[in-house]
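With one protein chain held back, the other chains of the complex are shown just where they sit.
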Amino acid sequence: MHVVRDVLDKKLLDHEDESMGRIDGLVMQIGKSSQPRITHIAVGGATLWARVHPTLGRIARRMAGKWGPKRREKVRIPWSRVRTVGRDVTLDVEAKHAGAIDWEIWIARHIVERIPGGGHEEPDDGD
Amino acid sequence: MEIELELLIGRKVRDVDGANVGRIEEFRVERQQNALLVEAYLIGASALIHRLSAWTLVRPIQRFLSAKSIYSVYEVPWQDMDLTDPHNPVLRTAKRDLRHSR
Amino acid sequence: MKKILQISLGIVTAVGGFLEIGSVVTAVQAGASFNYQLLWAVLLGTICLIFLVEMSGRLAAVSKHTIVEATRERFGFPFFFIVMIGMTLVAFLVLVAELGGIGLSLQILTGIGFPWWAIPVSFLVWLLMWKGTFGLIENGASLLGLVTLSFVVAAVRLHPDWGSAAHGLLPTFPGARKASYWFVAVSILGASISPSLMYFYSSGAIEDEWDESYIPINRLTATLGMSLGGFLSMAVLVVAALVFHPRGIDVQKFEQASLLMTTALPKWGFTLFALSMLFACFGAALEISLAIAYFFAQGFGWNWSEDLAPSRDARFCLTYTIIILLGAVPLLFGVDPVKVTVMSMALTSATLPLAIVPFIFLMNDPIYLGKHRNGWLSNSVVLIIILLSFILAVISIPLELIGG
Partner (left out) sequence: MRLKRFSVIAMALLAACKPPTPAKQMDSIQSWLATAELDGDAWLRHAAPDNYSRQTLELSRETLLQVSHDLLSSHPPGVDSAMLDSVLIRSRRHIGQMSRFIEAKNPPAFARQLDSLRADQKIVKRIANSIESGR
């Protein structure tokens, strides 16, 4: 398997096939003489923008701490939770608890649901 | 030590003699129960083409230009890569000892 | 039977959704200033669009990826980010143009200036996105858009000299006003070859859950729909060539274009033009704001579906809400939508390689498309036309600007 082509930037689905972002980064453990291991999936703006430019990464991180869901530490999902790697990458975690969709929930609660017709988080009659 | 893999992509690699080898483009991994084991690093422009799975597009052009191989892709086994300073990766071997994967 | 229905519906949506302020304004200017001479640009653009739309549908049907998703996954975020900036900037200008087009159509119908319409119009667009479903937007808008067929009626009733029109289908070099000739050609190409349309189309294919069995349907609808659509723009150009060119009217303002059909259809021409522009621009405004929202949502891996309740894909809905609100701002300050249109169309061709070259990579990707990937014909046709329009754009945009 090739990581950059087949894993990185793929879409993440939780155990109910809820979309929970993309694989924005991968955490690699290296030791003196041990074989390098990719142990975690990283999700979120800070990781993402750091790929464009370190400064953007820092800014994104600072804003993540101040605004919205106010999450300071990066979202990391252990590779052991990966179920399948195919068209998308499916996990056996629940998106809500993984912290990957904090913003989705925050915006839904604080903005969208306050606009008439915004509906509520539980599934709607699909209008 | 922990490294953000995505930041290694596109990093220039030098060999023991400090000669420029190319850029890291791809990682060949073995999937395990709770981790991906990095087997080898693919370095060089052809590695990029492979990463974009663009050979079907590039090969005809290559043939048209009747170029034997545009670039060489180096496949560096994990033992030969020294990432103690992630910002400038270094090979533990010399460039000439690398084997071409294609 | 079901398939026939699908095909005809697809064609109807393609035709009804084809014209928008960009294609109309550029075609009118071309006809007014250069008679039939620029018909080739419409033809070339349409051919390219047919190929691109067919590819967009095929990619979605086979790989179950939209163009944007595949671009992010294959090229990684840093490159995707560059594409995103370019595409959203241009798409936003187009959105402003479409909203302005709705405002201008209402202005000529009611006499109330278009800046006054900016807020209500963008609110209505937003409301439809907020409450409506994908099917409603796609089919409803384009069914109304069928009124644009009146351009063909007008063209026929003016008895054009088909022979010399046919000559216009072959590129010719201009006598006078070279700079403006090439600039109009570029904006025509930009108006026909619209990346946002591709993003919208491939997202639609995913929303309708296409699979490989849709490949023939997709090919047929893309070909027939887009060529009929291109035929509409040609009709517009022909009418303009017959009405404005002999009178030496060089169309700079929407008020001038509004007289397009008053000679061919004295009783209804004016209203039909206004309604055509109204519906066409409205459909296009919905389409383009959806395309922008899709772009962000798919690029970042958010939930996205026009059929979900907004709170189920909050970031997606917030994106188009913000975009539409911003789109109203320039119009409030009375920025001339026609100027925005022409410039955004030219910029579209200037940014085409950014959208299309990565797309060609994807269309040749054996992992995504297997045996359904592009042949050399599609590759070369698209790349040649894209590079042509890009070069023309880079040369003619500065010339046009210096020329005032």
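To keep things simple, chains are lettered A, B and C as they appear, and every chain counts its residues starting from 1.
Here is the rule we use: a contact is a pair of C-beta atoms (placed from the backbone, for glycine too) under 8 Å apart; a residue touches a chain by one contact, two chains touch by 3 or more.
Just so you know, these numbers come straight off a predicted model, no measurement behind them.
Shown chains touched by the hidden one, complex as a whole: C. Checked against the full complex, the candidates C:110, C:172 or C:380 give a single residue touching the omitted chain, namely C:110. Residues 82, 85-86, 89, 108-111, 243, 247-250, 252-253, 255-256, 258-259, 262-263, 266-267, 269-270, 343, 347, 350-351, 354, 397-398, 401-404 of chain C touch the missing chain (whole complex, contact as defined above).
FYI, only the chains that are shown with their structure count from here on.
The centroid of the Cα atoms in chain B and the matching centroid in chain C are 42 Å apart. With each centre defined as the average position of its C-alpha atoms, the distance from chain A to chain B rounds to 27 Å. Residue positions of chain A touching 2 or more other chains, listed in rising order: 4-5, 8, 24, 51. Each of the following residues of chain B touches two or more other chains: 6, 9, 52-53. Only residues 63-65, 69, 72-74, 76-78, 81, 130-131, 133, 300-303, 307-315, 317-318, 321, 367 of chain C touch chain A when the two sit together in their complex.
Taken in their complex, chain B has these residues touching chain C: 6, 9, 52-54, 56-57, 60.
Only residues 74-76, 360-361, 364-367, 373, 376, 379 of chain C touch chain B when the two sit together in their complex.
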